[in-house]
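A single protein chain has been omitted; all remaining protein chains appear in their positions.
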Amino acid sequence: MGISPIVPLLIIVLPFVSFIICAVFGHKLRERAALVALSLVGLSSLLCLLTFGIVALSAQPQKGTIIQGIWMCIQIGNGKSSFTIPLGYIVDPLTSVMLFVVGFIGWWIMLYSVGYMRGDARYHRYFAYMSLFMASMLGLVLANNFVMLYICWELVGLCSYLLIGFWYEREPAMRACKKAFIVTRLGDTGFALGIFLIATITGSVLFYSIGNLKGVFTSIHDGSVKQNGLFALASALLFLGAIGKSAQFPLHVWLPDAMEGPTPVSALIHAATMVAAGVYMVARCYVLFDEHIVGKLMLLGNSIAISPGELVAHIGCFTAFMAATIALTQNDIKRILAYSTISQLGYMMMGLGLGAYSAGTFHLMTHAFFKALLFLCAGSVIHAMHTNEIFEMGGLKRAMPVTFATYLVGMGALAGIPPLSGFWSKDEILAHAFMHNKFLWAMGEVTAFLTALYMTRQLCVVFLGEQRRRDIHPHESPPVMLLPLFVLSFGAALSGLVGTPWMNLYGKFVTYGEAHVEGHPSSGFVMLISLCASITGVLFGYRLYGARRISNHFEDPLRLILGATYSFLEAKWHLDWYEGTRIRHAFFAIVNGCRGFDLGFVDGFINLVGWVVAYVFAYLHRLFDLYVVDGLVNGVALLTGFVGNVLRLIQTGLVRHYILFVLLGFAVLIAFSMWRVILLAHP
Amino acid sequence: MDELTVLLGYFASEMVLAIGGIAILVINFTSPNVKGRYLGYLAACTVGVSAFIMPWQGWFVFEAQLVRSTLRPFFSFCLSPDMYATYFKFAIAIGMLITILASLDYVEARLNGVSAELYALLCFATLSMSFMVSAVELITLFLAIELTSIASYALASLDTSNPRSVEAGIKYFLTGAAATAVSLYGMSLIYAFSGTTNLREILNMQTEVGAQFPHLILVSLIMVMASLGFKGALVPFHAWAPDTYEGAPTPVTTFLAAASKVAAVGLIARFMIYGFSESLELWRPVISTISALTMTVGNLFAIPQRNIKRMLAYSSIAHAGYMLIGLAAVSQAEIDFMMGKGLLERTDVAMTGFLLYALGYAFATGGAFTVVLAVSHLLGTEEIPEYDGLSQRMPHLAWALTIFFLSLIGIPPFVGFFTKAFVFAGAIYSGLGWLSIVGVLNSVVSGYYYLNVVRHMFLLPPKAQSVERTAPSTDAALLIALLGTVVVGLLPNPFLQWIRDALNGVILMLR
Amino acid sequence: MNGGAVWWVFFYALSAFTLFNALLVVTGKNLFKCALHLMLVFLGVAGLFLLQGAFLLAGVQTLIYTGGVTTLILFAIMLSEEVVGRQRQLVSRGVSIGISAAICFLGIALTIFGTAVAQLPENYGVHIAPVAQFVAEASHLPMGNVRAVGVALLTQFLVPFEFASVLLVVAVIGAIVIARLAGGK
Partner (left out) sequence: MHYLVLSALLFSIGIYGVLTRRNAIAILMGIELMLNAVNLNFVAVCASLTPNQITGQIFAAFVIVVAAAEACIGFALIIAIYRNFAKVNVDDINIMRW
């Protein structure tokens, strides 16, 4: 069965149309904006499911069937020095799974938002952003070339920025969105460089060959592009992008703060889909992380050699462990979940890095279900309690039975209790780790134990015991919020069953090439250890938190056990290099330019982006009403002011700044011309 | 011809300059009572003679090619005193001549204590700039840039009792030293990939290197640009220029704007085409970016200035940008022509425009600064509002300044029009239409601040009624500048023929 | 590159020594001490020259830098600061910008070396200009020799050599003019 090229196009365009409608006519639609968004995005989600179904049922999914097509080709330059960017789509098993996850979970979360966001002043804008997010995330998944991938990647980042700062009146939200923007930008720079490098080496940005257009992966895989040391560098640079987007160490610092956004946003973007984009990208570019193909990464004149896969695995493993330990000590319900997200993303990276392609993406899928579920539950709790502090909650089991039940499912899945979904996918990764690298495996098991421990801690403190705040009378959430909880809890409970060691449907479906068909390396020993780790964690947690009465002025028993370590963990290993360190100031100092801190270029840039999107789009109608002359006059005034500011910026009269200018100019020129070199090198 | 004749012929003008510079120092040392003014006349004579020799020297070198001399390779390895070099040397010497003539009064009034050193340094600077435009070897190139720089640092801070002058010097010096270090690093990279310091051999080497490692060539080129761009005050290496131009004694500012910049762009073009024309497509975007930036920044920043020296500083930054259009738009046919293969087509005008621009700019800017020097000497001011009603007090100055400004804007029939027309046309023929659009827009913008000065001079009432007389030396400088601006504009053909020979002559020494 | 284990030991020791002192030069608090560390950097670099067989250069480096420039710096310090004044306490400003710029440069340089320079073949520039060949033959001696440098300076590089003397004259004139007291003509 084939897929008409119009289907992928519709999948992307429908949410985008919804975004345009919600943005332009949002103020007229008000509450009805949700209806528009839900129906259009819903249609797109249905198409996603359809696509998934077609691919899953087609004749030979395990052969890595790739359905792809091109909508249009963009030519840059002409004649010999031209460079083609074919815009199109690609639907293979990996994509179809991602489509399923994004479309399905995304829609349910949007439904949930209808209840959660009710009464917010910028209701329509919320749905506009969410639609834009869906459009760009689906575009990211469907992209068949690096350029489109990068554009969607940045759009997704933009949506994340807008949604984190959705309640921009709040100072922390404002800071958090800036932080997320800046920190992920560091990774994105590497990502862009990686893409440039790949385009330089192979002369193409297309993933797989189609017609007479050469694809990057195809030509690397069949050896028609000569192997050279730069591939490994390129994959490391690409991975830098994934580090930023998927919140891996050391760029993980933005994700916990991103919890300042509305909770459904946290569920959708910062747990289920967007942060998985990095994992997805690594999986998509898997050829580039294959040591047999790209060789090792040489650093400092060949003195250090590490394969890209090892790099990914080690960073992933460390991230998983570090985030899990931090999660132990957090008191904010969403922050705990945020750190657990970081930790689980680390698992996925570890899996991918160890060559467990299908296990990594499998965990991505199951994690999307249960983490979305957990966040929505948390949202439900916050909705009821109007606080994020877990020690101010307690005893919610009675007031919110449905939420508790679904939370229990999600927690079990995350903690790795069989037969819930998380167990199977995590076990598969750990089994691979056991085969390849015992050390990583051991760390993984420890992390599994910690995961169970902190989830139990959270569950006990929030739902068990007695209610500690008497002034609030919690109530169960409205049905429109409970329904998604139900649906997702089914997903969280059952989605793992497609990948059990005995019947590994998923592993047969999503595979990396023919040479690497991997079964579920079912090791009873590993499974036993995993099970023990989870169970011990749960029991230990219950003994610490469940059995005793937790009072209002409660000293966390872990603090007594861990002592000084607890403070270290509570301070996030002192790794939040962004806050209160010189680095953040340095970053601002650099972009602020020579004038120092008083002329915020970053602010300007961010505001500019904010204006362009929020102002120009959302208030387009208002601009129409204004006199064109007025606008022109204002524009000229703005320009003059701008020139004046730049003038002051540059001629500070300080020699130090003049010298800096020489160096900066030199760097900028190099950066600028590199792009041209790329175009020239591969006509 | 015997070897001594060849040697003298090759370096006649340079020797004149060296001897003149040393003579000034010796005279000052042996008879301290000689007036600074006479030393100035001596310096003017030296530079004037060398400028006069220059065109003949080019022909001499052309003839001398036929003579086999054992000395020749040792010089030609490092220096190429070819027609291209002599053309630029001529432009530089003219700029210096105008500078020295215009500053005689000013120096006598304000810098009398150091006049000998000033004139001697100016002679040596002219000498080193001659070497700059004829260098075909990285070591010579580096030494020439450094000698010019060191002379300029000393000149800029010559007025040691004036904090502004010293500040100008230290800013110039520190920025320059840093730029030098960066560009030396670039030269070491060039040396690393080519194994030689001779531009010709570098050109041969880069065909294979360029195919494999274009970024290596590009990075090293951009690094070297740091120092070249610093001398030419190109954005983003220009930051020193406004402060130094404003703070330095006005004669030195004139020298920096009228001569030093011409030498720098001459060097850049030689370096790029002579040594790196194989990588043309690599550096073309770099140069066109720098050019666009330089024009735009220079013109935009010039608008709000009230000090005329500072305004002219920015304007001269902008003009370096216009000149670079010519280099950015150089066509393959022109390169072939300069390398001694093929002929020029009707459309290959970019380099012609570039060379003509350098000369026209030297005339017009030198002239404008002559007026500024005269006004500064007579009225003691450099603020634009003080130029009110200059047409009633010193009409010849006002008219001359207007003509120079019109030429700088690019209004026919003055030389500036042709130069701009050539480079813009060259850009369009080479497919750099956007660059010429930027250039034209910038010309329009530049009209604003130039004509603002004209408005002050002609339309506003004077603040004082006194009428001053200018010295004959100033008049002579004005006359030279005016002649150049008008005559080259009205009768460009002989100059175009000369430029053609100059372009063709680039390669003679290396055949 | 060159030689055996001893060579490498020397190389690393000298590199570490040079870099360490260089770091002290840019981070030290006392201007005077910085100047002394700078002198040690110069010596270290001279040693590194020796390791590459550049004997004359090492000598020149020691004489001009260690002997000349350092002395000049010390004089400048003493002439321009109160000898025990608080002004000699150095303050570093914009450390973050400095670090970023340094790292930026380092990144560019290492990328270039890693991707390009390291892959250039050895003896890459052996085909040389006729003049250079002449010099190489004239010296008849292995490289690094003082005589080879001398021959090259007086033949192939005669023009720059002469030119350098003009440069020194100009520098001396300039320095005297600037540094002498404005009143004391």
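Details
By letter and in written order, the chains are A, B and C; residue numbering begins at 1 in each of them.
Please note the rule applied: a contact is a pair of C-beta atoms (placed from the backbone, for glycine too) under 8 Å apart; a residue touches a chain by one contact, two chains touch by 3 or more.
Given the structure is predicted, the values throughout are model-derived calculations rather than measurements.
For the omitted chain, the shown partners it touches in the full complex are A, B, C.
Residue-wise, the contact with the chain that is not shown comes from A:L654, picked out of A:M435, A:L531, A:L654 or A:V668. The omitted chain makes contact with just one of the residues B:Y185, B:W399 or B:F417: B:Y185. Counting over the whole complex, subunit B has residues 138-139, 142-143, 146, 150, 153-154, 157, 160-164, 166-171, 173-174, 177-178, 180-182, 184-185, 187-189, 191-192, 195-197, 242-243, 246-247 touching the chain that is not drawn.
What subunit A contributes to its contact with the hidden chain is residues 300-301, 647-648, 651-656, 659-660, 663. One chain of the complex is left out; on subunit C, the residues touching it are 1-2, 11, 15, 18-19, 22-23, 25-26, 31, 34-35, 38, 41-42, 45, 48-49, 52-54, 56-57, 60-61, 64-65, 68-69, 72-73, 75-77, 79-81, 87, 90-95, 97-99, 101-103, 105-106, 109-110, 113, 117-118, 120, 122-126, 128, 132, 136, 143-144, 148-149, 152-153, 157, 160, 164, 167-168, 170-172, 174-176, 178-179, 181-182.
Throughout what follows, only the chains that are shown with their structure count from here on.
For the pairs A-B and B-C, the larger set of C-beta contacts lies at B-C. Note on chain placement: the centre of subunit A and the centre of subunit B lie 56 Å apart, centres being C-alpha means. Centroid to centroid, with C-alpha atoms defining each point, subunit B and subunit C lie 31 Å apart. Annotation for subunit C: residues 108, 115 touch two or more other chains. Looking at subunit B, one finds that residues 215, 219 touch two or more other chains.
Residues 18, 25, 73-75, 77-79, 113-114, 117, 120-121, 124, 127-128, 131, 137, 139-140, 143-144, 146-147, 150-151, 153-155, 157-158, 160-161, 169, 185, 189, 192-196, 198, 201, 205, 209, 212-213, 215-216, 219 of subunit B are the ones touching subunit C in the complex. Residue ranges on subunit C touching subunit A, taken from their complex, read 93-97, 99-101, 104-105, 108, 110, 113-115, 118. The touching residues of subunit C, when paired with subunit B in their complex, are 108-109, 112, 115-117, 119-120, 124-126, 128-132, 134, 155-160, 163-164, 166-167, 169-171, 173-175, 177-178, 180, 182-183, 185.
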